[in-house]
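Note that this complex is displayed minus one protein chain, with the remaining chains in position.
As written, the chains take the letters A, B and C, and residue 1 is the first residue of each chain.
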Amino acid sequence: MRNAKEIIARRVALELRDHSLVNLGIGLPTLVASYVPVGISVAFQSENGIIGFGAPPPEGMESPHLTDAGGGFISALPGAASFDSVTSFALIRGGHLDMTVLGGLQVDASGRLANWVIPGKIVPGMGGAMDLVAGAKRVVVAMQHTDRGKPKIIEKLNLPPTSARRVSLVVTEMAVIEPTDEGLRLLERAPGVSVDEIVASTGAKLLIDGEPPVMPIVSAENAA
Amino acid sequence: MRNAKEIIARRVALELRDHSLVNLGIGLPTLVASYVPVGISVAFQSENGIIGFGAPPPEGMESPHLTDAGGGFISALPGAASFDSVTSFALIRGGHLDMTVLGGLQVDASGRLANWVIPGKIVPGMGGAMDLVAGAKRVVVAMQHTDRGKPKIIEKLNLPPTSARRVSLVVTEMAVIEPTDEGLRLLERAPGVSVDEIVASTGAKLLIDGEPPVMPIVSAENAA
Amino acid sequence: MQDCISPEKAAAMIPDGASIMFGGFLGVGSPDRVIDALVARGARGLTIIGNDTAMPTRGVGKLIEAGCVAHVKASHIGTNPTTQKKMITGELEVELVPQGTLAERIRAGGCGLGGILTPTGVGTVVAEGKQVIEIDGASFLLERPLRADFALLRAHEADHFGNLTYRLTAANFNPVMAFAANCVIAEPDEIVPVGVIPPDAVRTPGVLVHHLVRRVQ
Partner (left out) sequence: MQDCISPEKAAAMIPDGASIMFGGFLGVGSPDRVIDALVARGARGLTIIGNDTAMPTRGVGKLIEAGCVAHVKASHIGTNPTTQKKMITGELEVELVPQGTLAERIRAGGCGLGGILTPTGVGTVVAEGKQVIEIDGASFLLERPLRADFALLRAHEADHFGNLTYRLTAANFNPVMAFAANCVIAEPDEIVPVGVIPPDAVRTPGVLVHHLVRRVQ
């Protein structure tokens, strides 16, 4: 069985649309870039100022002027465009970003996301997360279903929200859940995971229409 | 005797400061560029998107992509910078423009300028004039003292104002006048023009401290 | 970027009554081939947004001359007597916007801002009907975002991804308009392969451009 993060990344990759602009958050979301389906052309944005970046360059060929939003060295693909922070967030806030994939600490029954701070712990700062959730056309949360056994999908956030806006989709290693006006709808279950197991690991009411289908994921053979 | 426009342009040229950024309005103000004093380095901005433009190029060498705000062909000087309209007005509105020289229809006792529309006549539109008056560090009005014998400097504007902001200086072929908290102060008179003549041609009260000095102007020999 | 189309195809995509942003400053940097195609197809009832209405035989002036336009939002119409005439007869509705405010309103529309606060126009006719907000003792007009159905841009180079460059003062309103319309059509002087425009030279990322107008025949 594949590990949780890989399942999540492979499922999220199926949300990628042809000719779209996508921003991947640091950490788990970054893995999604490894599973872009064949035939799908996606432009990835890094909010520090580039569209069209690729894998780290060979050792010794890194440019000190070219990194991703996590500070790691990257390469630029042919056709890349670089720009300043004002332009980068004009793209994000102006609705030009088709999708953002972000990690999550909690999602609640109203579809609100908390992912930037745990009171009493270290305060990293929101970085670009609040703008991404406010501005992207689709916000996909890629996170593990529970944290040390405790549900991360709960009735009401007890961590500070990242935005008042409802996210578009939540993908975990157990399920795909869509926040709607009526509540959290269970769309898919992971291979080998039962609805009962999902319900038991979820701290909010799920809307379930019969037996949800098994989550498709990008297979190794289909990834570009 | 030189004509009125030339006197005005030569006097306004003395307001140019070294290392400054200046925008000249269309018409009379444009003449100022011909009389930059020796030793003074001024960067001229054209609000359609360039700093550092020069005289029209030789016949046949015009670029269709390089004109001034009046649509006339210009050349670019070494070190010129081109930019879009958003950046151009960020420079203007953000206080980066040291001086603008604009034509005027009327200036009133409070120092407000009207220069963009005559109700009942053709409506050209304000173009960049309202932004220039609101944003430039110094606003110098370069205009003839009267219009067909009627004063253009009057107690209260009867044309729509360009801005609520007070202009910095008014230069005519008869006088140099500074709007202040107390009112319009007569600073200088043109060569051969008496204070009585100025007062007779002015429709607003002038503050006069003794006999004002004669207007200095950039002589042909001093122009760069 | 999706595809590369003819000026006629571009003109056919734009329905009568559409709102369109046009790059250009007195005709410099304006998408002339699509304008000609709009005239040729006899477009009607357009709302055009741009700095000015150029001259009767240049840039968007041709659209006004040909009777394609119902509404104009511009900072200046003084160079086009036809605009003036049609405004007086009521054939054309004209809204005048200060040039810097026009640029910022389009920018706000394109980058997701609900509005901007500008000192320009306070105490003038431009302020009529608008909210004035005091910040630290200074007065600002609350100006609203502007968007359009289409943006028609003139670029210098485009690559196969739609990345654009502009040339000198022909940039003017083009780069900001690329953000502010539902459909962005760019008319470049030249189309070059991907990689010919270096990343730092790109002034409009290709992700903002929906269609390129094909090369000059």
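General observations
Throughout what follows, contacts are C-beta pairs under 8 Å (C-beta built on N, C-alpha and C of every residue); 3 or more make two chains touch, one makes a residue touch a chain.
A quick note: this is a predicted structure, and the numbers were derived from the prediction, not measured.
The chain we do not see here touches A, B, C in the full complex. Touch with the chain omitted from the figure is made, among B:V12, B:V36 or B:I50, by B:I50. Per the touch definition above, the residue from A:L21, A:V42, A:A76 or A:V141 contacting the chain not shown is A:A76. Taking the complete complex into account, A:P64 is the one of A:G39, A:P64, A:G192 or A:G210 that touches the chain left out. The omitted chain makes contact with chain B at the following residues, 19, 21, 43, 50-52, 76, 78-83, 89-96, 134-135. The chain not shown here touches chain C at positions 104, 108, 112-119, 133, 135, 138, 140, 142, 144, 165-168, 171, 199-201.
Taking the complete complex into account, residues 46-50, 63-71, 76, 82-86, 88-89, 92-93, 122-131, 134-135, 160-165 of chain A touch the chain not shown.
The working rule: only the chains that are shown with their structure count from here on.
Contacts with chain A and chain C are shared by no chain at all.
The chain with its Cα centroid farthest from the Cα centroid of chain C is A. Mean C-alpha positions place chain A and chain C at a centre distance of 35 Å. One inter-chain figure worth recording: chain B and chain C are separated by 29 Å, centre to centre, where each centre is the mean of the chain's CA atoms.
Not a single residue position of chain A touches two or more of the other chains.
Residue positions of chain C with contacts to 2 or more other chains are 107.
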